[in-house]
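Everything on this sheet refers to the single structure shown next.
Just one protein chain is left out here, and the rest sit where they should.
For subunit A:
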Amino acid sequence: MTILQAPDRRDHPAGRSLARKRSMTQATSKRRGATYELERGYRRMIIPAILAVAIFAIVPLAGMLALSFSDYHLIRGSKGEFGFHNFARLLSDQRLVNSIYVMSVLSIFGVAAQVVIGTAVAVGLQKIVGKWRLGRVLFLVPYAVPHVAVALIWLSLFTPTLSPINAFFDLFGFTVPTFLTTQNGAMFAIIVADTWTNFPFAMLIILAALQGISTDLDEAAAIDGASRVKTFIFITLPLLMPALLMVTLFRFIDSLKHFPMIFVITKGGPGRSTQATNFYAYVQTFQNSNVAYGAAIAVLLFLMAALISFYVARLNQRVSQ
C-alpha cells in the first residue's frame, strides 16, 4: 500500500541537494569525498535488512528452485533423481488447472466486490460526514480482525443449523441454499468473508483520495445543472482513477495469498473443489508430504505473482507520471 509512494531521490530535498552537490563542477574534491562517504554510510544501513530478507527469502527461494527439480519426499526421502519430472507432471495435472480456476474466481470477484463496495461507502461517508473520524474508525474493526477469526465467524454463518441468516429467511418462508456443499457456493462463501474483512482497506484508501480532490469542480458541475450521478461518473470517478487502479492491483496481489479463509471455511472442499493454487501447494507439501512437487507448484505460483507484480509496477509508473 505504501509502495504507492516510492520516496524518490528527485522529489526529496536531501536527495536533490545531494544531486546538486554532485553536479557542481566547481565542487572541491574534498567535498565530493564527503558526499561519497555519506552515501556509503547510508548503504551500510541497509545491510541488516538485507540479511533478514536473505534468510527469509533468498535462501528459501534458491531452495525452492532446487527442490522443484528434485524428488524429495518428506517421508520417503530422495532417490537422487534430478530433472524436469515435476514440471512435466504439472502440465497434465487436472487439480492444478482447477486450482488456477479457483484462484482466479476468488481474486477477480473478491477484489471487484471490495473495490465497488469500498468506493460506494467511501463516497457515502465523504458526502454525509465529511471528515468525521469515527466513520473511518468503525470500519477498522472488520479489517483488524485476524483472517482466521473472520473465517470462523463466517463458517458459522454459513452453517445452516447455526446461522441466524438462515433463521431470518425462514421467517419469510425462504430456504437459503446450503453454500458449502457445492463448488460455486463454497467459493461464494469465501468471497463474502474476504470482502467483509477487506473492503475497509479499499474504503480507507479511496476516502483519503476523495479528501484530496477539490470540491470546486463538483460545485461548478452542480451549478451547470449536472445531476449527482453524472457529476460522480464524469468528474469524481476520473479523478479517482489512479487511486482506484492502485487499490485494485494491490488487493489483487494480496488476494493471490488466499489461505486462512480456504483452510478454515472449506478446507479445500467440498471434495477438492476449492483448493486455490497456494492451498494446493500446501496440500501437496504438508499433507501428501510431496515436498518436491509442492515446490514445483510454488515456482509456478511465484512466476504468476511476479508477472502480475511486474505489470503493477509498470502501471503504477504510468499512472504516477
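One rule holds for everything that comes next: contacts are C-beta pairs under 8 Å (C-beta built on N, C-alpha and C of every residue); 3 or more make two chains touch, one makes a residue touch a chain; residues count from 1.
As a working rule, contacts and distances are computed from a predicted model.
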{"item": "Hidden chain of the complex, named as in its UniProt record, picked from \"Sigma-70 family RNA polymerase sigma factor\", \"LytTR family two component transcriptional regulator\", \"Cytochrome C oxidase subunit IV\" or \"Carbohydrate ABC transporter membrane protein 2, CUT1 family\"", "value": "\"Carbohydrate ABC transporter membrane protein 2, CUT1 family\""}
{"item": "Among A:153, A:217 or A:315, the residue in touch with the chain that has been omitted", "value": "A:153"}
{"item": "Residue ranges of subunit A at the interface with the undisplayed chain", "value": "1-10, 12-15, 17-18, 38-39, 41-43, 45-46, 48-50, 52-53, 55-64, 66-67, 117, 120-121, 123-125, 127-129, 133, 135-142, 144-149, 151-157, 159, 161-164, 167, 170, 196, 200-201, 204-209, 211-212, 218-219, 222-223, 243, 246, 253, 256-257, 259-260, 263-264, 278-279, 281-282, 285-286, 291, 294-295, 298-299, 301-302, 305-306, 309, 312"}
